[in-house]
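What follows is a single structure, written as structure tokens, with notes after it.
In this view, the complex is presented without one of its protein chains, the others remaining in place.
Presenting subunit A:
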Amino acid sequence: MSETTQIPVTVLTGYLGAGKTTLLNRILSENHGKKFAVVINEFGELGVDNDLVVDADEEVFEMNNGCICCTVRGDLIRIIGGLMKRRGKFDGIIVETTGLADPAPVAQTFFADEDVKRATRLDAIVTVVDAKNLPARLKDSKEAEEQIAFADIILLNKMDLVTEDEAAEVERKIRAINPWAEIRRSTKSAVPIDAVIGREAFDLKRILEREPEFLSGEDDHEHDSEVMSVSFEVSKPVDPEKFNAWMTQLLASKGQDLLRTKGILYYANDDRRFAFQAVHMIADGDFIGPVRDGDPHKSKIVFIGRDLNRPQLRRGFEGCQAEG
């Protein structure tokens, strides 16, 4: 089956009351001519107005594939199998998770299950946060932190309830966790649909297309949260064998703490760029076309995770450079 027939899936996460369902209803009611199948959870606060709504149970399963943190959503595997039986009746799937959900099993379902992988592609993880309450949530909830760490797009919602200074401080907190997510400010979840749908955030061709935004003085500032991000760049070409050996070992030993990893690599003796991404231990990588003229040839890797040992990771990545 060719890539073009894969149905895009948008995952909507966010803490209870942040405005997830309001965003969902906006997407569904906007006049865009697209039809969506919507997977909601049984504890949803508001009704969802759509022809095709499935009530999911959020059953998280461990996969016995030697990968200790490989959990998937068993209900989602079945639901996507069922939706494929009415293929052609909808253009995309939106999965709304509960406020307390860990986004990892949802994301991993799209990489670990071959039937799901064949039929669909993960388009983006969209996290809706409440600008007023996020600082408090980050203090008391591991899930709120993970939902930000996993996000490709963060809707900084309820902007009408905060001052500009407060908003800037919340953005700083978000950036400390996740440097690559696109932050969109909104009130009542009002954003254009193309800000959240059709983003192709998991497309290897678009990996690190946007320059990750790190805070200045990142090494020194105190972290409010356990989750952090680090990024490294090397200018010498990378040895693919060394990189594979390092990454395999790193994901196997540290994969539980590494939430998301993205990289663009320039291999020695190869005029193509190699893109790489991982969700915990599940990795995916491919060549994404030729090196462009004027390209600085700098290989880059970004990690979002817990307890990241910056010097050790830096040495590891620098050790992947080809000799000579």
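In this text, a contact is a pair of C-beta atoms (placed from the backbone, for glycine too) under 8 Å apart; a residue touches a chain by one contact, two chains touch by 3 or more; residues count from 1.
In this text, contacts and distances are computed from a predicted model.
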Protein name as given in UniProt for the chain not displayed, "Gas vesicle protein GvpL", "WD40 repeat domain-containing protein", "Isoquinoline 1-oxidoreductase beta subunit" or "NitT/TauT family transport system ATP-binding protein": "WD40 repeat domain-containing protein"
From A:35, A:87 or A:315, residue that would touch the chain that is not displayed: A:87
Contact residue for the chain not shown (choose from A:74, A:92 or A:237): A:74
Touching residues on subunit A - with respect to the absent chain: 40, 52-55, 57, 59, 61-65, 72, 74-75, 77-79, 82, 84-87, 113-115
